[in-house]
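Left out: one protein chain. Kept in place: all the others.
Then we have chain A:
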Amino acid sequence: MVDKIRHVVCPYCGCLCDDIMIEVTDGKISGVENACTLGAHKFLDDAGNRLKGPIMRTGDEWVDISYEEAIEFAVKVLSEADRPLLYGWSGCATETQAIGAHLAELIGGVVDSTTSVCHGPSILAIQEVGHPGCTLGQVKNRADTIIYWGSNPIEAHPRHLSRYTNYADAYFLHNAFRERRVIVVDVRKTPTAEIATEFVQLEQGGDYHVLSALRAIIRGRGDIIPDMVAGVPKTQLIRVADMCKKAKFGALFFGVGITMTGGKYKNIRNAIEFVDELNRHTKWTISPMRGHSNVYGSNEVFTWITGYPFAVDYSRGIAFYNPGETTAVDILARKEADAALIMASDPGAHFPRICCEHLAKIPTILFDPYPSATTHLCTLQIPSAVNGIDAAGTAYRMDGIPIRTRKFIETGYPTDTELMEKIYDRIRQVKENA
């Protein structure tokens, strides 16, 4: 039997495209329409890829265990740990994230999301100088000039251009595709640079210099700019500054190309102040290109509950936030954590080697439906339902818009929220009886 389900929300990246059509044959995904390559793989590769049940490392072998045994192990490890790290959270629903924040308080742990290794620096910059942002709907309907800085949406957010920028129709532009100009700033000629009206190729780590030069030109102090800034000719900088000033509505999107390079959050601060400078002449906004489907949600939820957006440390009994100290990479690199709960993320593939080595030494409990790189490092892996396939929940789009994902097949796997509720309740009982 074939079912066609419309208006499915793609749980891959921060675009959260909500116009996906899924074909389900005999309870399994057999077709996908409207999704990009990344989203189509997310849906189509699901069948046959999941772990059948929890697996546990005992000595030099992996054994299958029951969900009940897995929960008991997690409760024991987390309730006995002195400095547990609860990390990940960006691929699960806000409902699960909320339990994660409460669990951190209950056990005096640290709760951090993948934010700390993607747009953590962006949040630090926003905390310093604010965020002149807007929703993607405003960009789609109004923006005539787009900048992608250190971001390659054709490969990382493939439908961003067709839904919100270059290829999207706009209410306030007569012929959007012809009227829109796209400026790409990057260290290499990415596929996105290929479609740019203007491609600015800078030297690696030169973002701060180029942003400062553009700010000076817009301030009317182009005379102090040398002929070449971080590999970019002054003539091109003047041309780009002119394009930006002539925009009726501009939108700057930045990626991890500038959050991960030297300067980190200072690059973003400079980018925000560049937009601030442009707003003396015309209308500009700036927004991060968030990666995981619900990484933005983790920042919202942790802020509501703890007061801070990520890297929250409850070891003192109150919420303490100090990125660089309470962030996951730092805690693991200092070998502080004595237990880890990894929710819906893959530090094995995305953390520095020293952090992976420490995860392999301590009890590490991984919640992931699929075998990942962290699978080989963890002590216990518990497969759960996938938010947006066989579980529903709230996720936040990259512009802060909450969207309810849909459950469209039944698999029998427990959801992350159900598993975390059980673990939280049992640890609370353990603490009350202690």
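The rule we apply is simple: contacts are C-beta pairs under 8 Å (C-beta built on N, C-alpha and C of every residue); 3 or more make two chains touch, one makes a residue touch a chain; residues count from 1.
The rule is simple: contacts and distances are computed from a predicted model.
UniProt records the chain missing from this view under the protein name "Formylmethanofuran dehydrogenase, subunit D", selected from "Isoquinoline 1-oxidoreductase", "Pyridoxal 5'-phosphate synthase subunit PdxT", "ABC-type sugar transport system, permease" or "Formylmethanofuran dehydrogenase, subunit D". Residue-wise, the contact with the chain that is not shown comes from A:323, picked out of A:54, A:323 or A:388. Note on the undisplayed chain: of the listed residues A:131, A:160, A:209 or A:264, the one touching it is A:264. Interface note: of A:121, A:363 or A:383, the residue touching the hidden chain in the full complex is A:121. Against the chain not displayed here, chain A makes contact via residues 37-38, 41-42, 45-46, 49, 55, 57, 60-62, 116-117, 120-121, 124, 152, 155-156, 158, 187-190, 203-205, 256-257, 259-262, 264-265, 311, 323-325, 327-330, 332-333, 346, 348-357, 360-361, 370-373, 375-378.
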